[in-house]
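One protein chain is absent from this view; the other protein chains keep their places.
Take a look at chain A:
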Amino acid sequence: MVEKQQKKFLTVAPFECAWRNDLRFREAGRGCVAFEAFAHNDVTVVFREHVGSQHYHYKRDNSPHYTVILGSHRNRRLKIEVDGKTVVDAAGIGLCCSSAFQSYWISIYDGLISIGKGRYPFQNLVFEWLDSNPNCSVQYVGLSSWDKHVGYRNVNVLPLTQNHISLWKHVNGGEYEGDEGGVEEMENVSRHHENWGLQNFLESWELSDIFFIVGEEEKTVPAHKVILAASGNFGSSLCNQDVIQLQDVSYPVLRAFLQYIYTGHTKILESQLNSLRALSLKYEVMPLVKQCEEITERFKLNKKLFDSGKNVEISYPSSKIHCGTTFPSGLPLNMQRLEQFLITGEYSDVDIYIGGHGLIAQPHKIILGLWSVPFLKMFTNGMSESISSKALLQDVPLEAFKAMLEFMYYGELNKEETMDIDTLLLQLLLLADQFGVTLLHQECCKTLLECLSEDTVCPILQVISSVPPCKLIEETCEKKFSMHFDYCTTASIDFVLLDEATFSKILKHPDLTVTSEERVLNAILLWCMQAKEFYVWDVVDEMILNSAPELLFGERFQSINYLLPLVRFPLLPYALLKKLERSGLSRMIPTFDFLVKEAICYLEFGLANPQGDRNARFQHRRSSFKELQYIRDGDSNGVLYFIGTSFGEHQWVNPVLAKRICVSASSPISRHTDPKVLVSRTYQGTSFAGPRIEDGKNCTRWIIDIGQDHQLMCNYYTLRQDGSRAYIRSWNFQGSLDGKTWTNLRVHENDQTMCKPGQFASWPIIGPNALLPFRFFRVLLAAPTTDDTNPWNFCICFLELYGYFH
């Protein structure tokens, strides 16, 4: 066989295909396969109804199948074939990688084929295609190739469910392992999920507040007012009585009726279809009436179907594409009415009080209990809340609780409300965790991941580390933090509130990116002191001379010995190390002294012990930045000059001509608006970006793109006026990662610096934004210049940027 089982790694030879019985969707036509592949071209995945042979090839297959080819045409195109015919042929997306394993996922849902990159299914979608004639029988997954070997590993077949997060957990856990246990666990998770729902309350006395008496035998059947009222019109009988007498309705009919309302589908004998229709018409459960009528119609048209002993199945047509019904979607309930009940408190059987706020809502026990086991128990286990109709909740944030209630009634998060308010979302996450509202928990996690930014990682990390099932968010936040270490430890002092485990994980993170090791040292000292304001190490040095380290670092005194070795002292400049050696820190903290001496020794003599070289302490950080410091106006130290020399490899050439960077103006290129002039380092008498109106606003600007693979934390920039009389007064210097959303780096308002023709001027970027890396930079005119004839011309003939570049 082509497989190498023992390593859970398989290489598929050219024109072969690997089929395994376990690589199969649990449900035909629906499933997702996540895998890692390593190939020069043509990572080929085949989906068909049955397994094929080793020498199977999709080109010769007569039976229906789907084929997805990543990196077709010498790794240039993405192809999807249906039964051998090419239906999608898109250039430049979903390519493969020959230098390392790359993660992909492909999901198929009734003909909807989605392809994405990365380890987390349903994240990072790169392509989606819907088959108008869906093949819903595909079930087995074949891993194939074209003319080159293709390596596959970590192949996981996942079911399609509501909760993607649990799939991610699975992906994380199952890595490199033989996945027998993993799959079982997965099934448990989804089974638990399937069991959840309103169907558990069908004919249950739990939390019921009304009952039917049906048939000759006077059988009592419990139900819930709010559910009935949301599904149809039961008239006044719901308001003022607790019993509905239905002598002429038999129990099986009522049962089918309730089952339809509570679960969205039911079965009934064909002979009872008419009574069911009559019952649903009486109570105006219109979807059921309509479906009953349709079925009766069908029977009339086709007499052969007529068989009075047969069961008829009726299912509510669910509008949700992805399977699994979450309350209330997928059930024949009227959403507007349900929302109304929450607002008005109609049919409410519990008053929710929140400590400090009084009565805040009159919801329904069944809906709270449906979503949350603790609430269900609260209302049923015989303690004070289940006896009275009042529940007092303490220590619950009001807004977040209301948002949770709304989620329980609408079945989804109100994104507009929660998206931009991070604290509310975090509180909601905590509440969802506290009351075990699993789906809300997942929704919050998803939303948090979507709107994660450098500014929010710190508060999120503080909260998340105490809530157990948020590993993915925690990891993402830690990664984000370490990639923006300088910013995150400067923009806010809140990072000292992180717990030690989290902080040291960030410090050890392989993606940790810093401009200088001094910053790592500063951050560690601040954290250990639990500082309330910013210091740099020399301030701490003075402090330590006046008090003992035990007092200064308090309860984190022990941590300092553990964290300091994470500073890569040998990367610090020699002069600074010498200074550190003489400092009070060295005298008072033995670990510090040892590390500094070791680093000096290393710089002076190299390593005494060649083995120690493997120690991370002596290695450069993987993604360190090159420091390009401003010296004087028009120097050769700037970023654009550096790019012009291909990063120091040859004599300077104009980087725009060399196509290393891209400069664009707000007006079309002309004799006086020339991108290459701006970086040419020669004086040009007339050079400007002309006016341009966008969205009714004047936006005269110059944009510089330093290239896809580069980023700059800009801390200084230089402009040179052209020879005209238009002096700029109000403008903004901005940075961006995507060229769409811009962050202000420096705002100039009525800045009088420019006053002579051809004059240079430079400005530092102050504040934490100087530590944010960007790819795009622009100067944007905010108000007219001093020139009255052409007030919206941005007249500069030179621009240079400085900072930390990589």
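Criterion: a contact is a pair of C-beta atoms (placed from the backbone, for glycine too) under 8 Å apart; a residue touches a chain by one contact, two chains touch by 3 or more; residues count from 1.
The rule is short, and it goes like this: contacts and distances are computed from a predicted model.
One chain of this complex is left out of the view, and of "Translation initiation factor eIF2B subunit beta", "Cullin-3B", "Ubiquitin-related modifier 1" or "Adenylyltransferase and sulfurtransferase uba4", the protein name its UniProt record gives is "Cullin-3B". The residue from A:Pro134, A:Pro459, A:Gly584 or A:Gly634 that touches the chain not shown here is A:Pro459. Screening A:Asn240, A:Gln336 or A:Gln394 for touch with the missing chain picks out A:Gln394.
The omitted chain makes contact with just one of the residues A:Arg337, A:Lys377 or A:Arg587: A:Lys377. From the options A:Ala18, A:Ile314, A:Leu426 or A:Ile473, the residue with contact to the unseen chain in the full assembly is A:Leu426. Among A:Ser389, A:Gln530, A:Ser636 or A:Ser670, the one in contact with the hidden chain is A:Gln530.
Mapped onto chain A, the footprint of the missing chain covers residues 373-374, 377-378, 381-387, 391-395, 397, 423, 426-427, 430, 434, 436, 459, 462-463, 466-469, 494, 497, 530.
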